[in-house]
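With one protein chain withheld, the remaining protein chains of the complex are depicted in position.
Each chain gets a letter, A, B and C, in the order it is written, and its residues are counted from 1.
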Amino acid sequence: MSPLDLLVAVPLGFMLATLLAGRAARWLILLAVPAMAGLAFWLVLVSPDAAYLIGHWDLPLGILLRPDGVARLMVAATALVIGAVGLHALVDPPEKAGNAAQAETFWPLIYLLWAGANAGFLTTDLFNLYVTLEMVSLAAVALAAMGSLEAALRYFMIALVGSLAYLLGVALLVARYNTVDVTLLSQVAQPDLATMLALGLMTAGLLIKAALFPMHGWLPPAHAAAPAPASALLSAIAVKLGFVILLRLWFEAFPAVTGQPALHVLGGAGALAVIYGSVQAMRQQRLKALVAYSTVAQVGYLFLAFPLVAGAPDPSGAWAGMMMHAVAHMLAKASMFLAAGLMLKAAAGHRIGDLGGLAQAMPMTVTSFGLAAVSLMGLPPSGGFTGKFLLLNAAIAQGAFLYAGVMILGGLLAAVYFFRALSACFGAGPAPREPAIRGVCTAAPLVLAGLAIVIGFAGSALDTLSAIAAPWAAPGVAAP
Amino acid sequence: MSWIDLAVLALLGTGLAFYGAGSLGLLRFPDTASRLHALTKADNLGLGLVALAAALHWGSLAVAAKIALVWLFAVIAAGITSQLLARQARLDGTRSHPDGDRP
Amino acid sequence: MVTGHVYALTGAVLTGLGLFAFITLRHPLRQLLAINVVGAGIFLILGGLGRGPDATDPFPQALVITGIVVAVALTAFGAAMIVRLAEARAATKAATRPDGGKPGP
Partner (left out) sequence: MTAAFDIILCLLILGTAGIALFVRDALAAIAFFIAFGNLLGLAWLGLDAVNVALAEIALGAGVTGVLLILARARLLALGDDATCADTSAWLRVGALAACGGFVLLLAAAVLSIPPESGLDRAITPLMPALGIENRVTGVLLAFRAYDTLLESFVLLGALVAVWSLAPAGVWPGRPADLGMADGPMRRVAGSFARFLLPVALVMATYLVWAGSDVPGGAFQAGTVLAGGLIVSAIGGAIGLPRSDLPGLRVALVLGPLVFLLIGLAGTGFGGFLVYPEGLAKAAMLSIEYSLFLSIGATLALLVTGPNVIGLADPAGGTERKSDC
């Protein structure tokens, strides 16, 4: 028995169970949450040599599952997010009123997303990653379609193009190296035309999936229109899988191929994303659109970190900062979308101006929103602060003052747009429509936001965790 | 070149000629019914000849039986679809050619 | 030129053709068709470059079969979304008609 395969097999089993259980399907989440939490906890503690080949088939044929630091953090954060979102959705049904199809299919879809995300975080096989990418995209598009079919169709088309670009890259690598395993590729990769083209194609495809500026166009409409639990999953998880695969490619498989200029292209796009997403978020009138554009900005930090990790003499700090930021964003953004969903149910309309009076009517939910905002802005003490602080440190140590400036500016802009939303909640307004919302619904975003804050205190633990089997720690593959 | 090879060549050639005639009919005939007429008759015969050529070429009874099955299914499918197409054309009442039968 | 390269190059051209069509065609159903052509091109590259002098590598063949199945699954979902969107729009249009969208006798 190993948590590596169970983390994929168990949600797949739950997906089948929901299909067999019919209308009782939603209650299965009460079993799934403790099971998956236990498995994720097991994974966090498992020894680093627990990596193994599925079916004992050797590379290059087989598929390697590996519990490295990235996988541990992302799987654990995924369990927290989907667990909280699932319990939330159990009490507050995610579907449009009276839509039985959405009510029933929501559950198998989130288990598919869960299995796909875990499988993607754990594998080192680029083709296997293609399949997991499609599992996640399929579930994500279907969840987005529960809000707006139009936005979901646009998301679907662009995501398909991204998948195919990625697949074309994989095809070239299979032909060139007879392997698609990241650990093997790192030993044999050459900076020739086929490899560069493959890496370029895969990167472009994954950037679409990760919604990095200027490939973010599909994200705000899809995330803003989806039901709140779906938005939370999309922003927290679906976007992160693309990011994790890019980590595998750029820092593990092809550090010998990627040069400093290419890293700065990614970093520069990340910096632009921070500015653009923040400015757009400031201009939004609707609450969920604001939160969605904040995702565009937050994804920017993840890629802004790429040149900082590669350029650091000791990358552990920047690496930990990047991972901390990713985890904090997952928790905080999921919390924020759930809180926003509750607030909008109570508010008179979907605009920020309609939020008046909510601070009195639903203080806990507004607190969750505020706490999540603290982490997203990067105010101490919070996971977001620790992540940004580590990245800022790395930037200053390397003299990358432009990146440092963008990070500080991004934090300030985030403060502006989140305070705008929060102050609207404290303003006067018409009496909220349905102030009575059940306990679990209020608790889910609060717990997630609380965790986003608390991991700020667990900096050193996360630092150690993120360093497990990190690519820069591997012998011979030091990033100069 | 053995007699069998010659027979295969002759069968293939005749079969392809029928295919060519069928395709020509599809392109040149004026309405659905006559186009179907060209396609179903000429192409099924063409297919039969080509299948026979293939069976002879392999010279194995098992393979020949499989080829015969392929031919049989193709003929059945062609018969069914052309019947459906003809019916649909009749329902649509599209007669592109004045000589076509009136609905 | 080797057989494998002939097919792989065909795949490369198919990929480009499909991409061009995806960019220039506006109708989502046609875009879906274009995406399928791109996919077929990628598979052909994979298969063509796995063509040895006397055998074709079973490994890329298996990847292609997996890829085809995934492509069909996604195409079915995409086609269903396109049709549903058109239906939803038609229903909205019917509902906003002056007669309240009641179907005719």
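As a convention for this text, a residue touches a chain if its C-beta (ideal position, glycine included) is under 8 Å from a C-beta of that chain, and two chains touch if they have at least 3 such contacts.
Bear in mind the structure is a predicted one, so any value in this text is a computation, not a measurement.
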Checklist entry - For the chain that does not appear here, which of the shown chains does it touch in the whole complex? => result A, B, C
Checklist outcome for this item: Out of A:Leu19, A:Ile275, A:Val440 or A:Ala473, the sole contact with the unshown chain comes from A:Leu19
Next on the checklist: Need a quick check: the contact residues on chain B for the chain that isn't drawn.
Outcome noted: 73, 76, 80, 83-84, 87-88, 91
Checklist outcome for this item: Had the left-out chain been drawn, it would touch chain C at residues 1-21, 23-27, 29-30, 32-34, 36-37, 40, 43-45, 47-52, 55-59, 61-66, 68-77, 79-84, 86-88, 90-91, 94-95, 100-103
Checklist entry - In terms of residues, what is the contact footprint of the unshown chain on chain A? => result 1-2, 5, 8-9, 12-13, 15-16, 19-20, 22, 52, 54-57, 60-63, 96-102, 104-106, 108-109, 112, 115-116, 119, 127-128, 131-132, 134-135, 138-139, 141-142, 145-146, 149, 168, 172, 175-176, 178, 192-194, 197-198
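By our rule, only the chains that are shown with their structure count from here on.
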Next on the checklist: If every chain is a node and each touching pair gets an edge, what shape is that graph: line, ring, star, complete or other?
Outcome noted: other
Item to check | Chain pair with the greatest number of C-beta contact pairs | outcome: A-C
Item to check | Distance from the mean Cα position of chain C to that of chain B, given in whole angstrom | outcome: 31
Checklist outcome for this item: When centres are defined as mean Cα positions, the distance from chain A to chain C in whole Å is 28
Next on the checklist: Centroid of chain A to centroid of chain B, CA atoms only: how many Å?
Outcome noted: 57
Checklist outcome for this item: Expected list for chain B, residues touching two or more other chains, is none
Item to check | chain A residues counted as touching two or more neighbouring chains | outcome: none
Item to check | chain C residues within the chain A interface of the complex | outcome: 8, 15, 22, 28, 31-32, 35, 38-39, 42-43, 45-46, 49-50, 59-60, 63, 66-67, 70, 73-74, 77-78, 81-82, 84-85, 88
Item to check | Of chain A, residues touching chain C in the complex | outcome: 61, 127, 130-131, 134, 138, 141-142, 145, 149-150, 152-153, 156-157, 160-161, 164, 167-168, 171-172, 174-175, 178
